[in-house]
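After the structure tokens below, expect a handful of questions from me.
A single protein chain has been removed from this complex, and every other one stays in its place.
And now, subunit A:
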Amino acid sequence: MELPQLEHTRLRRHDSAASVPQFCNSPTMIVMVGLPARGKTYISKKLTRYLNWIGVPTKMFNVGQYRREAVKIYKNFEFFKPDNEEAMKIRKACAAAALKDVALYFTKEQGQVAVFDATNTTRERRAIILSFAMEMGYKVFFVESICDDPEIIAENIRQVKFGSPDYADRDIDEAMEDFTQRIDCYRASYMPIDDEKDRKLSYIKIFDVGSRYLVNRVQDHIQSRIVYYLMNIHVTPRSIYLSRHGESELNLLGRIGGDTGLSPRGQKYASALATFIKGQKIIDLKVWTSHMKRTVQTAEALGVQYEQWKALNEIDAGVCEELTYEEIQENFPEEFALRDQDKYRYRYPKGESYEDLVHRLEPVIMELERQENVLVICHQAVMRCLLAYFLDKPADELPYLRCPLHTVLKLTPIAYGCKVESFFLNIEAVNTHRERPLNVNITRNPEEALQTVPDHI
């Protein structure tokens, strides 16, 4: 007899999404404002990634993309000249199409936040958006990026515009020249959000890549979190190193959780990690570990200062702590199946879920955003959550991300995303990655359940 699928979600009836209490049913539109090359798309993408990670369904709508669909080939900046009537028509139509999709996202796809990424530099355009939102019952929060530092703007153009489809066939100087003129097209009609006239609006103005902020009328929780996030991110180049602890005694035995020390190979890894880190010649590296012995032991080998975070502890497997998968199958076959059905939301009895983990890790992510070079020595499930944040992996992929032992992942932000380099430090270790088996039904037999369990002692 098939038991109800959602039994494991028995307590979720009024559950808040990951870490954001759902106080309002009104969806929110985040509207970007600013001249080209001011980081609007960078902010939009990053914010979208962050909100999705913490469990707020968010989608980005880049009007430039709509324009590229409408006008297949981009000729030059003349398209953006304020007196180019035909182009104006097209651009208005693109904005309208994007707004329509925003409405669809909210009504048909249960979206909670839409990031409307365009210049929106005139009061007229913003008024259209505001009346649209009012009509539909959406909240609006503006994010304006103001920057007049020519070096920053030039760097922006270099980093992201050259890679744009608009400039695929140009050389760098041509592209730079054209883009500069493009910016000029907007400049004359640019009306920044006015602190007097717009005092009833909700907005944040970001000046000079974050050295100063003006925040007006934050309406609710989600806007408050957005402001906090935007005030903590920076664009200083740096790298984040993620690694698990060295192989542990329980790893060898195929047991999950617990608080054991490193195996001999794990110790070797710790030394290898020390050598690797030294070789990277990192400036002012911060090292973070969890409170569990195996990460602390790993950090010890580095011979440097480190900070212990309880929030970095491995997922709590509750009643399944220190069991092998075989034992879990034997003693809790239904739980084991439920976990395979929805590994992200499944919570171990008296334990945690990946979803809980994400919530617990949010302060870690916030501090990682504030910091520069950091090495985080953590655990498999924790590392999957952190990695999913940086690489924008959705909830159903997150619990299956590959994070093998004795491998360092070096993440370096570039353009709109994150470069990942993987370094296996050549110390053998057990595999702890269990793929989702084919049969996740509670009626399955043990062999089917244990099919994907990696080998162990």
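FYI, a residue touches a chain if its C-beta (ideal position, glycine included) is under 8 Å from a C-beta of that chain, and two chains touch if they have at least 3 such contacts; residues count from 1.
Basically, contacts and distances are computed from a predicted model.
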Per UniProt, the name of the complex member that is left out, chosen from "Hemoglobin subunit epsilon 1", "6-phosphofructo-2-kinase/fructose-2,6-biphosphatase 4a", "aldehyde dehydrogenase (NAD(+))" or "Cardiotrophin-like cytokine factor 1": "6-phosphofructo-2-kinase/fructose-2,6-biphosphatase 4a"
Touch with the omitted chain, as defined above, among A:Asp184, A:Glu249, A:Glu300 or A:Glu326: A:Glu300
Contact residue for the chain not shown (choose from A:Trp309, A:Tyr354 or A:Tyr389): A:Trp309
Among A:His291, A:Arg402, A:Lys419 or A:Arg436, residue touching the chain not depicted: A:His291
Chain not shown: contacting residue from A:Lys89, A:Arg370, A:Arg402 or A:Arg436: A:Arg370
Touch criterion as defined above, residue of A:Lys89, A:Arg187 or A:Arg217 at the omitted chain: A:Arg217
Contacts of subunit A with the absent chain, listed as residue ranges: 11, 14-16, 19, 21-23, 195, 199, 211-218, 220-221, 224, 227-228, 231-232, 259, 261, 267, 270-271, 274-275, 278, 282-288, 291-293, 296-297, 300-311, 321, 350, 356, 359, 367, 370
